[in-house]
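For this depiction, one protein chain was excluded, whereas all remaining protein chains were kept in their positions.
Right, chain A next:
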Amino acid sequence: MEMEEIQELVYADIRKPKQHFKSDAVDEVIESEGSTLVARDSSNSSSDGSLRNRSLSPSKEMTPEMTTNMKSSDHMDTTDISNQCNGKSQKDATMEKEARIHDKILEKSQIPYGKMQYSLYSGLLVVLSIVFVICRAINYMLNKLRLKISDILNTHSHSPQIIKHDIKSLDKKPTRLGAILNKKSISEINGGINGLLNDASELICWTVASEIPTIILYDYNGQLKNHLMELKNEIYVKLTEYFGKGASENIPNYSIKIPHSNKTIYYDESNKSNSCIEIILLSSIDGKGTIVDLTKTMSQLYHSNDLNINDITVDLVQNELTQLVGPEPDLLLIFSPSLDFQDFPPWHLRLTEFYFEQDNDQVTYSTFRNGLRKYAGCKVNIGR
C-alpha cells in the first residue's frame, strides 16, 4: 500500500473516534479502530516489515495526532502518550481516564510505551529473530539429516516379508490406522495428483503387509475421492509390485469406501468377503460439516417432537458419527512438516495417538515404521 493511502486511512480512523469520544464506549471505539489498523498492517507485510513501517512512520511522516492513533493500535495504554504529545485532546484523554478508573490495576500493568521504548523493543525483537533464525536453520538441517539417515536405515525393498518382520516384533499394533496426506506442488519431486496417488498406494501396501485391516486416508481438499478410479488402479499396480511376484492370484483384494457419498467399491467385486484391507477416504467435509448436518437432522426431529433433548447424548452422537464417517483411528500419521490436523474430523481425534516427524514432508517407510513403533511403546489408559 502506498504511504498516502495509509495516511488517508489513518486520518479516517482518527476522525471517527473523535466524534464518539464523549460517549461511554471510548475504550471499545479505540480498540476496534486499532484492530482494523493492525489487521491492515500485518496483512500487508511479514512481522519484520510491519515493524519497520510502524517504527519509522511516527517520526517522519506522521503528525502527533496520528502517532497517538498508531500507538493505540497496539492495544497499549493511550492515556499517557496522548497527554504527552497531543495538547488538543487532553480533555478527551481525561475523560478516557475516568472511563478507565475502575480498572486501575489493569492500567498499571499495561505498558505506556514511549517512542524510545518502542524502538528499543523493536530492536530487541530483531535481535531475537536473528538468533532464532540461526538456531532454527541448524535445527532444520539436523532434522533433515536425521530423516535421511533414518530413511537409509529403514529399507523394505518392496518386500512384504521384510515389512511383516519389522512389524512382528512390536508388542501391539493399531487395528485402524489413519494418515493425513498432502498434495505437494507440481514442481516438487513426487508432487501433483500423481504424487499423492503414489503416496497413498505405497502407504496402503505397507499397511497390507503389516496386516492392519483398516486405513483411513485424509486429504483436506478431497483429491483422493475425486480421483477414485485412478487411485483404484494405482493401488493395483503397487500391490502387484509388492505381492504379485509369484502369480497374480497373490494380489490381495481391497475395498475403497467413501462415507460421505455412502459408496464402497471392491477391486474384485466377485470376491467381496475376501478383502484384506478396507480403505476409507475422508476430507474436510467429513469433519465439522457432518456434525452440522447431524445437528440439522436432530433439530428437525426435535421440532417435530420425535426426539427428546435429553436423548441427545455423547453415545447417540458417537453412534451416528461412526455410521456417517467411520471409526476413530488408533494411530494417526501426519506426513507434514509440522503438526496440524487440517480440519480432520474433530470427533474422531479423541484418544487417537498421533505421530509426525518435524520438517518431514515425504511419505516414507521410515516414518510409517517409527509411528508404529511409538504406538507400540505407549500405554493408553482412559482417565487413569
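Before moving on, here are some points about what is shown:
The working rule: a contact is a pair of C-beta atoms (placed from the backbone, for glycine too) under 8 Å apart; a residue touches a chain by one contact, two chains touch by 3 or more; residues count from 1.
The definition used in the following text is that contacts and distances are computed from a predicted model.
For the chain that does not appear here, its UniProt entry gives the protein name "Alkyl transferase", which is one of "Alkyl transferase", "V-type proton ATPase subunit a", "3' exoribonuclease family, domain 1-domain-containing protein" or "Eukaryotic translation initiation factor 3 subunit G".
Screening A:Trp206, A:Phe344 or A:Phe368 against the full complex identifies A:Phe344 as the residue touching the chain left out.
Remark: the omitted chain is touched by one listed residue; of A:Ile163, A:Val208 or A:Ile291 this is A:Ile291. Of A:Met116, A:Met229 or A:Val314, it is A:Val314 that touches the chain left out of the display. The chain not displayed touches chain A at residues 38, 41-43, 46-48, 50-51, 74-76, 102-103, 105-106, 109, 111, 113, 117-118, 121-122, 124-125, 128-129, 132-133, 136, 220, 284, 287-289, 291-292, 294-300, 302-303, 309, 312-314, 317-318, 338-347, 349-355, 374, 378, 380, 382-384.
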